[in-house]
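Quick one: the structure is below, questions incoming.
Left out: one protein chain. Kept in place: all the others.
Let's look at subunit A:
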Amino acid sequence: MEFDQVPQEGNRTHAGLRKALYARDAQGRIVTAPSQGWEVEEIVTLQAVDALRQQAEEARARVVAGTASPLEYWMYAQRMDLALLAQASGLWRWRVRRHLRPAVFSRLTPALLARYADALGLTVDQLTRLP
């Protein structure tokens, strides 16, 4: 890549952050150039972010409909999935899966709630409701 081709299109997922890219300058040296971002990167990052947001919104609808616990909403809202939440909380996957059911979730002990809250970076109060 030549220095003057370093993308400066802007990338809203970067929120103003400039990345360093390596490119060849006029003297033929390969040096770092701060880039405002490339649209390609914005497209694929937003695709991933939107997929996660959609999962969270679908979970929110299920919580409202009474078929899922707030834990499922928060799992996706914090960009995790079942495997990651199980690892982060140190619980078996099948247990986490059970806790995604509203009836089971409502009977969780304070200790388990605190464990999930900690893994998700929330307070117990936040964890038990939708935002």
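Heads up, the rule we're going with is that a residue touches a chain if its C-beta (ideal position, glycine included) is under 8 Å from a C-beta of that chain, and two chains touch if they have at least 3 such contacts; residues count from 1.
Methods note: contacts and distances are computed from a predicted model.
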Protein name as given in UniProt for the chain not displayed, "CRISPR-associated exonuclease Cas4", "Carbon monoxide dehydrogenase", "Butirosin biosynthesis protein H N-terminal domain-containing protein" or "ABC transporter permease": "Butirosin biosynthesis protein H N-terminal domain-containing protein"
In subunit A, positions touching the absent partner: 1, 7, 12-24, 29-32, 34-35, 38-41, 43-49, 51-52, 78-81, 83-84, 87-88, 90, 119, 121
